[in-house]
Structure formats: C-alpha cells, structure tokens
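Please read through the structure below; I'll follow up with questions.
Shown here: the complex without one of its protein chains, the others still in place.
Let's turn to subunit A:
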Amino acid sequence: MANIVCSNVDKQYGAVSVIADFNLDVADHEFIVFLGPSGCGKSTLLRMIAGLEDISGGKVAIGGRTVNDLPPRDRGVAMVFQNYALYPHMTIYDNIAFGLKRMKVPKPEIEQRIRAVAATLGLDPYLGRKPTELSGGQQQRVAIARAMIKTPRVFLFDEPLSNLDAKLRNHMRVEIARLHQKLKTTTIYVTHDQLEAMTLADRIVLMKGGAIEQVGTPAEIYDRPRTLFVAGFIGTPNMNFIDVTTEKVDGGWSLRGAGCNIHAAGTRFALTPGQKVVLGFRPADLEIATSADDQANVVAGVADLVEFHGNDALVTFLFAGKEIGALVKASACPKPGDQVAFTIGEESLHLFDQSNGLSLLKA
C-alpha cells in the first residue's frame, strides 16, 4: 500500500505538450478516477505512473520514493489494460503465474496463491484454457487476477471495462468496487465513462487538454462543478445552458437573456451588474409548473422530442433560442407538440462567467 504524489508533472512528445504542470496527491487506500474526454491525457498520465512512458518533467513518487527513473517492475504497481493484454500463447494459469515466476516465488506458493485468486474471481474452471477460449469479461477477470496476485502497492486500471457490453460492464464495475473494499489497495482508474467514475471513485480527477479541471468527490463534482466544462461533462442527461446578462433588481438579481428572465436572490453567487454569464441547470432539477401564472423562473416551450427512459422521460423543447431538456416522470410525460412549462428552484441554478468559464458560486 502506498500514496502517490505527482508534482509538476509534464509530458511532451517532441514539441507537443500533452500534460503540463500536473499536481496531485493520492492518499493511501484511496480510489482515484481520472475522468475526461478522449485525448485529455489521462491514459498518458497513468502510463507515466506505471513507467511505460517517460516523464518529461516533474516528479512522481510512490510510497514516498521518487520513481521517475525506476523501470515498471520496480515500482510496485500492477496494471489492467483496456484490451486485457493477456499473453496469447499461455494458459490462464501461466498468465497469472508469469509475474510470480519472474519474482522467483517458490512453485508451491505460486500454486496456492493462484488457487486463492482464482477462487476470488471465479476463474477456477478456466485455468487450463488459453485466453482466446474465454469471453471478454472472463479475460478481463484474468487480467485483474494477474494484477492482483502480485499484491501490488498500487493498482492502475486503464479503461478496463470499455471493451465489454453494457450488462457485463455493470457487473465488472461492482466486482472492482468489491475488490477495492476488500483489498484497499491504492487505485488509479482511468475512464471516460462518468457512471464508472461516479460509482467507483473516492475522488474524481476531471481532466481536459492535459490539465486538471476539478478534483473532488463525486458529489462535489456533481453539485458544485468548478467550470462550465465540468458542468457540461458530468451528469446525464447533460446540463442545460443559457447565455444571460445579470441585472441588479430589488431583492436580488435578474438574469436576462433572449426571451428569458430568471430571478435569483444572489446570495449564493458572486455577481456584478451587467456581467455576461452562462446559466446552467440540470434536466432533473426542472419541475413541471403547476399553473402558468405569474410564477418566476419559468422555462416554457413546445415539446418537440420526448425520449422514454423507463422511469423517466426526457422532454426537449426550445427556450431562449436553446434546446432545453427536462427530465419528468414517465407517467406525467407530455406528448410532442404539447405546450410545456417548468420551474427551476434557485438552489439548483449554476452560474458561470462567460469570459473564463469559471463557476460564480461563492466558496
């Protein structure tokens, strides 16, 4: 078990900078998820921690020891790859045993440890088979077994579930969560799937363009997105955004845009008059207006698309020149073409500065 410290980590490929000045402390036993869109540098960062990529600048320390110049095998890390990376010519048993054999662990102990790990992951019936004779989920379990058996100080997962179908992905996600509960090994998990991030992480590191956008618990990231990017990236369906201008009025602020006038008391936000801001609210925070009277904070329009999700339905309509989504109970769902009106509670509003995309929520 070990903590991981990244200080001022840089990565360049020639003249192209992929990661610049990355700083992060991962506590012992912590489950950290690197989340971000494709090409944000999260896998590169993971591979730098594993030792599979050179570190162009800065320092990576595992368990208090700088590992910049250590080969992967001396870092005490184990990694699970997206495409499993099993040794195709070896049986499952030999795949799992490979690392232990290289570490010169005595044969009887290898045998015993493999039995134990195989029992944990339900791999017993497959030990004599070759990787190609196994399904994707089974192969990924072998990859996890191969990583686990070395009792590493750090687990690294590089999008381990993206090659699996949706049902298996849910299943394996639960297995990984359970495994972490049991082993408590410090883990860094890379994914572009926010559901995996939200469900597995102690803390999420949300990345964009090689830099950290926000670090926080899943709840913090969901409830208090630091930037417009985070707000748009986290949450399904996506947050709605409307460009508005602030105006000081009696008892707070008026947020005015094309055909839109939202009132906010303004105690939660740090605003200045005439400021150009982006107003954000999540589809799930919209409530069907009881009567279209003089209620403030109403967004209304003609429903043009209704997507059925099971329990809920996503109603899309045009408001203030933007497509707005609202999540309603499937039982109360309007039909396309119906006039719809929703109210937004002030506590569920998010405001971002248009110039720099930063949240205007007071700390």
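Definition applied: contacts are C-beta pairs under 8 Å (C-beta built on N, C-alpha and C of every residue); 3 or more make two chains touch, one makes a residue touch a chain; residues count from 1.
Everything below uses one rule, namely that contacts and distances are computed from a predicted model.
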{"item": "Name under which UniProt lists the unshown chain, selected from \"Fe-S cluster assembly ATPase SufC\", \"Sugar ABC transporter permease\", \"Glutamate synthase alpha subunit C-terminal domain-containing protein\" or \"Protein-export membrane protein SecF\"", "value": "\"Sugar ABC transporter permease\""}
{"item": "Contact partner of the left-out chain, one of A:52, A:215 or A:249", "value": "A:52"}
{"item": "Interface with the undisplayed chain - residues on subunit A", "value": "50-52, 71-73, 77-79, 81, 83-90, 98-99, 102-103, 146, 150"}
